[in-house]
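Only one protein chain is missing; all other protein chains are in place.
Showing chain A:
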Amino acid sequence: MSETTTNPKAASRRREPAARGGRPRRRKLTFDRVSFFIAFLGVPLAVFVTFVLYPFAQAIFWAMTDWAGYSQDYNFVGLENFTELFQDEIFLKALRNVALLAAVVPFVTLSLALGVAVAITLGGPSKGPVRGIGAASFYRIISFFPYVVPAIIVGLIWAQMFDPNAGLLNGILTKLGLDFEEFSWLGKKSTAMPSVMFVFIWGLVGFYAVLFIAAIKGVPAELYEAARIDGAGRFRMTLSVTLPTIRDTVQTAYIYLGIAALDAFVFVQALLPQGGPDNSTLTISQDLYITAFTKGKFGYATAMGVVLAVVTLVFAALVFAVNRLTGGGEEKKQKAPARGALPAGAEGGAQ
């Protein structure tokens, strides 16, 4: 960025605009300009509208039909699909499961990520410049590792780790003298869901840790030095200095993790494609996938999608509300969308 001012091209021309500065610039509708606008705005928007916006709009309509997909015939049934959904035991189970995922996964993941980030950036000695613990960059590289591994592979690796007989987890636990031989982590109702959550968290902590590290590095060091002189310990500093200053990042991270947890398709599909013992890990996404592409009930399946979207919006609204009520999100309101862009990276392509 700073290079731009030393750029010779820029420097040599700098005076001219200033010299003509008073004159308002008129933008003529030349061919150059018109073609530029059409191409630059038109093409991306066409792609976006065709493959994102229009399908979303269609989904809302189809959710109110009994369309079965392969024929053109369908009847408009209003909200019938939705009333049926809320009597559908399996769907309600899936809804409860994803609610549980959304309640646990973002909180645990972000707490761990914040812990890792704080240790790496601020955990160092309390004298001298503010810095992280030794070997910080080693820990940073390692903790990002799982994010690089495709989520489906993360699931497959852990499916093997959890294997009752040949898995490493039971191997280690048995070696430690605990009675876990042939314990089926994914086959028992009580442990299937926690196991899925663990894999989820394992896969995502690294990314959010790196995100928080960047956010913490953006906070001026004087703030920490001042807090230190006032006698704040590390724990206090994290709660009173770090968290408030990076709260916008935490908010967006929370929302995107929530979206990921409500979806959860890849992880559950790799670990328990059948929905787990007694449907204890079935997610809405799995239910939708089966209803649409196996049973062919497309109208009913899109209604599930609409419910999922509503749940997602409610979750996002809750996060916003909590952030507001605890005193954040006011002064930086205008910058929020631009800043919020980043964590989407996890999802922008990954969804």
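Criterion: a residue touches a chain if its C-beta (ideal position, glycine included) is under 8 Å from a C-beta of that chain, and two chains touch if they have at least 3 such contacts; residues count from 1.
Going forward, contacts and distances are computed from a predicted model.
Student: Absent chain per UniProt: "Transglutaminase-like domain-containing protein", "Cation/acetate symporter", "Carbohydrate ABC transporter permease" or "Deoxyribose-phosphate aldolase"?
Tutor: "Carbohydrate ABC transporter permease"
Student: Among A:L223, A:L243 or A:A316, which residue is in contact with the omitted chain in the full complex?
Tutor: Selected residue, touching the omitted chain: A:A316.
Student: Can you tell me which of A:N81, A:T109, A:S195 or A:T249 touches the chain that was removed from the display?
Tutor: Residue touching the absent chain, from the options given: A:T249.
Student: Tell me which stretches of chain A touch the chain missing from the display.
Tutor: Counting only chain A, the missing chain is touched by 1, 4-5, 7, 9-10, 13-14, 16-17, 30, 32-33, 35-37, 39-41, 43-45, 47-48, 50-56, 58-59, 62, 69, 112, 115-116, 119, 123-128, 133-135, 138-153, 156-161, 165-168, 170-171, 175, 202, 205-206, 210-211, 213-215, 217-218, 229, 233-234, 249, 255, 259, 262-263, 265-266, 269-270, 273, 284-285, 288-289, 292-293, 298, 301-302, 305-306, 308-309, 312-313, 316, 337-342, 344-351.
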